[in-house]
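Here's the structure we're looking at; comments come further down.
Left out: one protein chain. Kept in place: all the others.
Residue numbering begins at 1 within each chain, and the chains themselves are lettered A, B and C in the order written.
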Amino acid sequence: MEFGFSEDQLLLQQTVRDFLAGECTPEWVRGQWQTETGRSPEFWSQLSELGLPGLLVSETQGGLGMDETDLVLLMEEIGRVGLAEPLTATAVGVGLLRSLGDASLADAWLPKVAAGDAILAVAHPASPFVADAHVADLLIASDGDSLHALPRAALRLEAQTSNDGSQRLFRVDFDARDETRIATGREARALEAAALDRGALCSAAQALGACDQLIALAADYAGQREQFGVAIGSFQAVKHMLADVRVKLEYARSHVYRAANSVANDATGRSVDVSMAKIAACEAALLAGRVSLQVHGAIGYTYEQDVHVWMKRAWSLDLAFGDAVFHRARLAAGVIDRSLPAESFGYSHPQRVPTPTAGLG
Amino acid sequence: MEFGFSEDQLLLQQTVRDFLAGECTPEWVRGQWQTETGRSPEFWSQLSELGLPGLLVSETQGGLGMDETDLVLLMEEIGRVGLAEPLTATAVGVGLLRSLGDASLADAWLPKVAAGDAILAVAHPASPFVADAHVADLLIASDGDSLHALPRAALRLEAQTSNDGSQRLFRVDFDARDETRIATGREARALEAAALDRGALCSAAQALGACDQLIALAADYAGQREQFGVAIGSFQAVKHMLADVRVKLEYARSHVYRAANSVANDATGRSVDVSMAKIAACEAALLAGRVSLQVHGAIGYTYEQDVHVWMKRAWSLDLAFGDAVFHRARLAAGVIDRSLPAESFGYSHPQRVPTPTAGLG
Amino acid sequence: MDLTYTPEQDAFRKEARAWLEANVPAAPLPSFDIAEGFEAHRAWEKKLHAGGYAMVPWPVEYGGRGSDLLEWLVFEEEYYRAGAPGRVNQNGIFLLGPTIMEVGTPEQKARFLPKMASSEEVWAQGWSEPNAGSDMAAIQSTAIRDGDHYVINGQKTWASRGAYAHWLFGLFRTDPDSTRHKGLSFILSPLDLPGITVRPIQKINGKAAFAEVFFDDVRVPAENLLGEEGAGWNVAMATAGFERGLMLRSPARFQSTAARLVDLYHATVERGDPVAPGMRDRVARCWMDAEAYTLNTYQTVTRLLSGGKIGAEASLNKIFWSELDIEIHEAALELLGPRAELDPRSPAAGDAGSWLDGYIFALSGPIYAGTNQIQRNIIAERLLGLPRK
Partner (left out) sequence: MDLTYTPEQDAFRKEARAWLEANVPAAPLPSFDIAEGFEAHRAWEKKLHAGGYAMVPWPVEYGGRGSDLLEWLVFEEEYYRAGAPGRVNQNGIFLLGPTIMEVGTPEQKARFLPKMASSEEVWAQGWSEPNAGSDMAAIQSTAIRDGDHYVINGQKTWASRGAYAHWLFGLFRTDPDSTRHKGLSFILSPLDLPGITVRPIQKINGKAAFAEVFFDDVRVPAENLLGEEGAGWNVAMATAGFERGLMLRSPARFQSTAARLVDLYHATVERGDPVAPGMRDRVARCWMDAEAYTLNTYQTVTRLLSGGKIGAEASLNKIFWSELDIEIHEAALELLGPRAELDPRSPAAGDAGSWLDGYIFALSGPIYAGTNQIQRNIIAERLLGLPRK
């Protein structure tokens, strides 16, 4: 039992953080909003040099051979800078290809992913819109029963405009053919479920980063901005709003890290663990957006200030890979209908235990 | 259109407030907790001299001939001092007897009520426990289909102990007989529904008073208590907690006053109006209890300090005449299922109106 | 207490409804935060004016209808019922207009009110400055008397409607040696004078809702001083009272938004889209709170009609409507699910409509007209008697 990260893991996180802080400034992110695809092949190359797209790809296929406990730390950094390159889409795609019974697709694609030469994406019915489908070289989607692996040319995309300039969403249509089919029935559903969980986990981890950044922006501003002759950060109202967000972030992080472990090990409670992570992290990030805006006041409400960059990320991450309604329903189904409490972390609940009526304290 | 009270109404409220401030101190209220019935015949006489039990009784029967818009102002004062004499029970009983097709019961009992010589109570299935049944001379209860008017001797009472020493609750059982039957079927249900609304309205108005008192106690204490060299009321955390309660109180009051008018005039939306009043007022009082406790800190958590007197009133008022679950369900049934919005106060909503997408501001 | 409308009020409602049904534009106007939309909204204001509905509670002599506040509420109910356009002239109707009526000279009333009523002149607010937001007494812009002019220097910001408006009202420091609330004066300035630079500010959805206005030796005639020189703070507080207290957010606005939320709930359920089990109660609660706001406004109007004043209670109001607005919109966005983030023109947006824009607008509620933190201070200190320090 050890609930923490290794020094190597934390070092890689720091490396990525430093890299992104230098490269992926708010100006750069906002610049991407103006481009047609919103995605930068040059930047993708740089990310590939760091190994990020191939993080989950085995070392023999040219990847880093790491797992989701490594990935979440980096996804936090991605969220911290508000980056929206198709790292989530690719991670989800890699996870799915790795799990196919037939290794040929993985053998064909994963080395290319690790080399930065291919982008993957997976569609899931919980989200009617697929992010980054326009830049995916291979997209995996269901026809209702079977999963199909579809090269870009086989897709018909209908672009949707998100309020978040970083988010590029598409409705996807295609003709299912025998030669694109990669899994059917039960196997297809299991793969799809795992893909959703991996995508939701990545979104949750990014939400942690966005939350942290929104707190940092507000704390920084509150320490500088003076009204009534003092820094507004000295007012309890400001302190307490931010402290409440910090509390939420702390406990959301615990859920996300545990969910990462559950996804990496395909643990029994994986889906519920992921839903808890998604709910907690997105809620923290959404609250951070509101509080950060309130602390900034009118200046935060302007387009030129950067608060909205992360606030909009929080909004779109909340909707990605299952919205809050979806994940709360899945949580309740786990806790209430299947009486998961008996499997609660460490603690196991006997049926209708007698409760001590005395000795609270 | 005039949404306010007359000078006479406000004068009567002030008179009652002054009277209660002198007589019904916290010490007196707590003294009553220790007595067997928790009720004082002497004090009931004094209340009768003010006309309170007979407020809804017509002048020809010796009452004040007023309506619920007068009553709520006085119920606020009752709540402000945390008084629990059977004024609500009696008001509900008077309302019911007045509405019976056959006037003989009203003729027999209402003059006695107005004179302070009889106490009434009404049982309603929404609340399994009947407050003040032990001191009621006549209790009206349903056998499932018919309503029966039952003298005390016909009742079997099982006392329940409430956490609120002021609240005396009973489970009531009786043998239904032909001679006790006063209404059946549809009429019985309508009478019962009106009784519930009148009781819920009285409880809501008392909750307003309790809320106001809890705010006042906390504001007073916060102005005196010093920590870190200043009055704790100068801390924004304390100010903002109390301000939030004050906001809730303000808008709860609007609901209660409107509901009083709806009950007095048996308005179309009466039950939903009452549910909104009950929800809003009890929520405000419950929040006031928590905030007042927090502002007082440890001293407020002691039995000897008075905060808990009102906090417990808030808890028991919240459960009286339909708890929050009951009233929220009734509200939702009104708003969602019967699409009440078309009848919203003043505003009438056309079916699926086109909305301006521009010009917010 | 009498919660029924008089026959006269009912008749007025019928008349207003008929006029609005005949005149409200069938298609929504473009946003008044873009130039084209500004003019379209101004044209609508002129039409309202021609119909006699532009300034319902203003005296007839200034271009109003001479209605009392109850009739104004009735009109607003019908206005929102009709889905009529937002009021680009709001700063004039509800803020500056009443202030001029209260403290203006006869000449000022004659000069400004009719053109305000007809929307010939649209007004921007000029309260905030970069270093004077919540702390409005920190205003630094100066207006120094020079003969029969004031010479204005400084910078105003968050001037709502500022990008396209013709005039600006605001506080300026006429005594350069003064500090805080003293030495301020309430001055009206055209926005086309030499030395004025207007820089539009985009809000987070990219629309130019406000402007920064720079004053560089701008000469404004002395007759544009509203109220006494040096008494600007009190004049402004009266204006802020109107803003927070009553007229800025008429109840019908929230009643109509809550009613649309009920519609959206039904549409979502009917379509079979996922809805959280608690959403039913949440929608009902939004409706209930809009009702509370309405009832409270009718109470306030009753009090005002019998000679009462709006005091610190305005702060209760400000907090309640601003938080309610966010509640309603957050419920709507949850109902929309994954479509919540879409631009309404996206092919898959369906009935997502303007909820996201409305939410973004709602988010400004707890900030402007005095942050809700400032309002809570006011409530605690002035209504509950807690110590200032």
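Details
By our rule, a contact is a pair of C-beta atoms (placed from the backbone, for glycine too) under 8 Å apart; a residue touches a chain by one contact, two chains touch by 3 or more.
In this text, all values refer to a predicted model and were calculated from it rather than measured experimentally.
Interchain touches from the omitted chain, evaluated on the whole complex, reach A, B, C.
In the complete complex, the residue from B:6, B:45 or B:160 that touches the missing chain is B:160.
From the options A:16, A:280 or A:317, the residue with contact to the unseen chain in the full assembly is A:280. Contact with the chain not shown here comes from a single listed residue; of A:222, A:274, A:293 or A:307, that residue is A:222. Where chain A meets the omitted chain, the residues involved are 1-5, 69, 215, 219, 222-223, 230-231, 233-234, 236, 238-240, 242-244, 246-247, 250-252, 254-255, 257-258, 260-261, 276, 279-280, 328, 331-332, 334-336, 339-341, 344-350, 352-361.
Where chain C meets the missing chain, the touching residues are 276-282.
Looking at chain B, the residues touching the absent chain are 127-129, 158, 160-164, 167, 169, 171, 226-228, 232, 235, 237-238, 290, 293-294, 297-298, 301-304, 307-308, 311-312, 315-316, 319, 323-326, 328-329.
By definition in this document, only the chains that are shown with their structure count from here on.
Averaging C-alpha coordinates per chain places the centre of chain A 50 Å away from that of chain B. Each chain gets one centre point, the mean of its Cα atoms, and the points for chain A and chain C are 39 Å apart. Centre-to-centre spacing of chain B and chain C amounts to 38 Å, using the average Cα coordinate of each chain. Among the residues of chain B, those in touch with two or more other chains are 236, 240.
The residues of chain C that reach two or more other chains are 373, 376, listed in rising order.
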